Structures are given as C-alpha cells and as structure tokens.
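Of the protein chains in this complex, all but one are displayed in their positions.
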Amino acid sequence: MIRENLPALQVVIPLMAAPICILFKNGRAAYGIALAATLFAFGAAISLLTQVLGVGPISYELGGWAAPWGIEYRVDYLSGFVLVLVSGMGVVVQLFSPASIKREIDEEKHYLFHCAFLLCLTGLLGIVITGDAFNVFVFLEISALSSYILISLGKHRRALTSAYQYLIMGTIGSTFILIGIGLLYMMTGTLNMADIAARIGPVATTRTVLAAFAFFTVGVSIKMALFPLHLWLPNAYAYAPSVVTAFLAATATKVAVYVLIRFTFTIFGEHFAFEETPVATLLMPLALIGIVVASSIAIFQKSVKRMLAYSSVAQIGYIVLGVSFVSVTGLTGGIVHLFNHALMKGGLFLAVACVVLRIGSDRIDDFAGLGRRMPVTMFAFVVAGLSMIGVPLTVGFISKWFLIQAAIEKGWWPVAALVLLSSLLAVAYIWRVVEIAYFRKPPEGEDRITEAPVSMLLPMGALILATIFFGLNTEATAGVARQAAEYLMGAVR
Amino acid sequence: MDYFGLYNYWIVIFLMMTGFYIVISRDNLIKKLIGLNIFQTSVFLLFITMGKVKGGTAPIINHHFDTYSNPLPHVLILTAIVVGVATMAVGLSLVVRINEAYHTIEEDDIHLVEEEP
Partner (left out) sequence: MTSEFALIAAPIIPLAAALLVSLSGKIPNLRDSFSVLAGIILFGTVVSIVPDIMAGGRPAFTVVEVMPGLALGFLVEPLGMLFALVASGLWIVTTIYAIGYMRGHEESNQTRFFASFAVAIFASIGVAFASNLLTLFMFYELLTLSTYPLVTHQRTDEAMRAGRVYLGILFTTSICFLLFAVIWTWVITGTTDFTPGGILAGKAEGATVGVLLALFAFGTGKAALMPFHRWLPAAMVAPTPVSALLHAVAVVKAGVFTIMKIVVYIFGISFLASTGSNQWLIWVASATIVLASLVALTKDNLKARLAYSTVSQLSYIVLGAALANQAGVVGGSMHIAMHAFGKITLFFCAGAIYVAHHKTKVSEMNGIGRQMPITLFAFLIGSLSVIGLPPFGGSWSKWFITMGAYEAEQMIPFAILMVSSLLNVAYLLPIVFRGFFLAPKETSDDGHVGHVSDHDGPSPGIWKIGALREAPLFCVLPICMTAFGCLVLFFYASEMHKMLLPLGAP
C-alpha cells in the first residue's frame, strides 16, 4: 500500500509531521520528528527515481480522481532527479542543524524552526512532483511562506527586513505565475500539465497565451533569482541562519529552475517557447550578464555568506544558460549543474556554518588563520571552492564541460569564452578566502577556536565527498540528466 | 472587440497596476503590503471573471437552467485568497517585529539606520 501511494506520501508525510513538531514545544522532540520525516522523504524519493529509471514515468492520481479533472502527480526523469536532490539536501541539513541552530537561533524557537523547515520541504517536494499547474502555485506559496519565516529566524535584525523584502518580491513573482496559469486556463480549459500541452496547439499564437508565457517567465525569474531580478537573494542568504541559507541555496532556486524547465518544455512545448517567442534570445544574454556581473560583485564582498550568495546568482545563470541552448547537451548541462551546484553550494554554506559556530562571524577578515585552527572545515571549503572554479575531479568540472560543449556544438564561441572567463572570476573570490584562511596570522588570544563538532563535520563531509564522487562517476547525475533532457526535448505532446 | 462589455478586465488591469505601483513607490512597510494585497485581489478578479459564462447561472444543478458558470476558478480563487491571507499574516507579523527592532516602519529610515556593511 505504501509503495502504490508513495508519490502522495512523499509530500504528505513531511506535511503531517510539521504540526506534530509544534505539539511538543520541545526542540529535541521536534528535531527527532523532523529528521524522521525527512529521512522518509529521502527514501521515498530514491524509490520513486529507481522506479522511473526502471519502467518509465509514473503517474498517480490524488484521491483516485482521474486526470484531467483530478490532480495528478507525475514523476518522470527530471522530477525524480530533483526529488532526490531536494530530499537528500533536507536530510543532510537536518543532520547538521542541531549544533548550528543552538548558536544561531534562540532556544525556545527551535521547534518552530523544524516545523517551518518541514513545511518548506513539503512545498518544494510538492512543486516537483505535481503534474497540475495550479498545484504548483499552491506548493510554491507554501514553500515561499515557510522560507520567509525561516529567514526571519536569523539573529541579526536585518534578517527581518531581508525576509520582508523577499516576501514582497516573492509574492509578486508567485502572483505573476498565477496570472500566467490563469490565462493558460482561460485558453485551454484545463489545469493538468499534460492536458494543457495537448490542447495548447491551436491557441498557441494568441495574444493571451503569449501574455501568459511572459507573465510566467518573469514570475519564475524572480523566484529563481535570475539577473536582474535577483535583488532579494544576497540579503536573504546573508542574514538567515546558516543552515537555512545552506538549505535554501541548495533547493529553493533549483526548484524554481525546475518549474521553468517543466513549464517551458512540457507545457508550452519547446517549439512554442523557443521558436515562436524570443525567450531563448532573452534568457541567454541575461544569464551571461548575470554570471559575469554577479561573479564580479562577489569578489568585493566583505561577508563570506554574501559573497557566496552572489556566487549563487552567477551559478543560476549557468543553469539558465544551459536551458537556453535548447539542445540536448545544453539542457543536460543545465540539469546536471542544478544538481552539482546544490552539492557545492550546500557544502560551502555548511562550511561557513561551522565557522560561524566557532567564531560567531562570517566576515572574511575573521577567517584569518582558520586553515590551522579548523583544518577539516577549511579543507572542505577549499574542495567545494575548487568545484565552483571547475577544477577536474569535481562536479563543477562536469557542468562546465557540458556547457562549453553545448556552446561549441552550436558554434557560439563568445558564450564558451564567457563561461571560461567566469571560472577565473570564481578563482578570484574563492582564493581570497583561501589566502586569508591559510596565509594570515590569526588574531591573538583566540586559542579556544577548535574544529567544529563531529555532528556537523559528518554531513558536510558527506556533501564534499559527493562533490568528488559525482565528479568521477557521473552516471547517476549526468546520465539521468541526459535521459531527462532527451525526454523533455522529445516529449510527446 | 467589445471594449466596454469587458469592463471587468479593465478593472483588473487598473487594480493590478495600482497595487504594483503602491508596492514600488511607497516606503511605508504596511502600505507596501496593502499594495501587494490589491495586486493579488486584481488577480482574483481576473480568475472569477474568467469563470463567468455568458447567460450562465450559479453552478448548482437546477432543471430550469442549462448553462452554468464555471465553478473551478472560484475554487482556485478560494485557495488563492487563503494564500493571500497567509502572506498578509506573515508580512504583518514581520512588520511588527521590524517595528520592535527598528522603532520605525519607514523603509528609508531603516536604510539610514543600517549602513551597508
């Protein structure tokens, strides 16, 4: 029974666990419940993905109501892949969290943290697994609201203003998506994704559908922080508690890109999206500018979390660049970078979380001498940083390879050149931290700084190991990404 | 095109732009939220307008009528309204906390207090 209803349980279990966390008002009990729910979600996601890889896309009708009237959950290669990613990151962050939130969030709010975390996870998982357009909006809002709450838990009062700013921009984004969905409904009469795709043919060139696509694209661009609609991200990432930043950086924007890919390829269809409208011509330059500008800004940041936030904006640019190639290689590159970036950025932010635990600050000057004091953490930082640069043996290299290959295949030399040049920018901002950590003398009297506790080192270490493992054995990542790309590009309408 | 018969949509556009403008131009945090709310309301109107079928009655089966308005957008809007309410709740509670922390809810005053690090 569990196996049959797994797609529903994937979302329902974390959802139900959230209010249970509040029942006990105890941080530790809440942690236990949250961890159990997250582990279940991860197991479910892996089970679903292996099913899909074995038999092909799975379709599940919620409540037994047949599509297109009922809400359908659909797991195909891309959604299975992202499900595993999101739930996996959830597990890692949950394992990591107790020690970190002890430092960064007031004790009496811990159970609220876990509750909001579960809601956020529910929302993200729901977005990925659903096959109904309006359902996407609902889950999008669930995840968004809970992430506003999570961000506002940060100690600094700017966490509140950052959460507020994110709320305003995020709600505008979601509402734009809602408008897009509404206009689509108006023209096709259905909300089921596959059904819309089937019915959109005759009405594809009407102004309404074009407007729908436009609204949708802008809305999702805000959500995924595509340049220049990224303004909420640096503050949100910088002032949220470190584990929250790690989780959001690894999942929220990735899921937004997933929505972009899903709507563009599955619903609107790539013929419409890329040939009738100049979306690719629009996305690619924005992505490229975002990559260069955000990487450059990152070099001058004094706060490491802020620097990594701008770096994230740049990396989202890479993913969108991959999507805008509209080729199997490009799309594979985009999807695989979705996964790889989650690993790298998650690892980096977790390393920063370890540092914040010990020295209470994330300012780059305070990193002086940490190479000696916190060797494991800084080593993890260096490895993840090398992955950002795109050094071989790491996942970052794999993503870059695909993107450059896609650019060369299309003959777009400037694009390939820009991707390569931006790696150099990444060298600049990563190496700043490395130099300060390893070359500067630590300030006097700071001898009590020791390595982070094992409960934090292990999850972080797992992510870093994954960074190298998937850099060598890409069958699970690039292989699935390629299958997903081929499926999306050749999707039957 | 029936410009005047489609007055609903004109109202939608007007509200949408008004709400959006308020969000962008006003510095007071609560006014921004109000603008956001107006913006969201315009979308509700859009959906509901979508649902009305010419000559249709309320979607409850009645043997005297054979055309009904579409009930689905109403359901969607109920959901969206709830979402809107939740967003307002979170937003307003954030404003309360911001007020506690900064003793002001004007955005430019907050910027003055917080110099860019």
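Letters A and B mark the chains as written, and numbering starts fresh at 1 in each.
What we mean here is this: a contact is a pair of C-beta atoms (placed from the backbone, for glycine too) under 8 Å apart; a residue touches a chain by one contact, two chains touch by 3 or more.
Small disclaimer: the values here were computed from a predicted structure and weren't measured.
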Omitted chain - touching chains that are shown: A
Of A:Val391, A:Ile449 or A:Met489, the residue in touch with the unshown chain: A:Val391
Contacting the left-out chain in the complete assembly, out of A:Ala214, A:Leu420, A:Ile449 or A:Met489: A:Leu420
Given A:Leu23, A:Leu282 or A:Leu472, the one touching the chain that is not displayed: A:Leu472
For subunit A, the residues touching the chain missing from this view: 386, 389-393, 398, 400-401, 404-405, 408-409, 416-417, 420-421, 423-424, 427, 431, 435, 438-439, 471-474, 478-479
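The criterion applied here is as follows: only the chains that are shown with their structure count from here on.
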Subunit B-touching residues of subunit A, taken from the complex the two chains share: 134, 137-138, 141, 145, 148-149, 152, 157-158, 160-161, 163-164, 167-168, 171-172, 175, 178-179, 182, 185-186, 191, 302-303
Residues of subunit B touching subunit A in the complex: 20, 23, 29, 32-33, 36, 39-40, 43, 46-47, 50, 72-73, 76, 79-80, 83, 86-87, 90-91, 94-95, 97-98, 101-102, 110, 114, 117
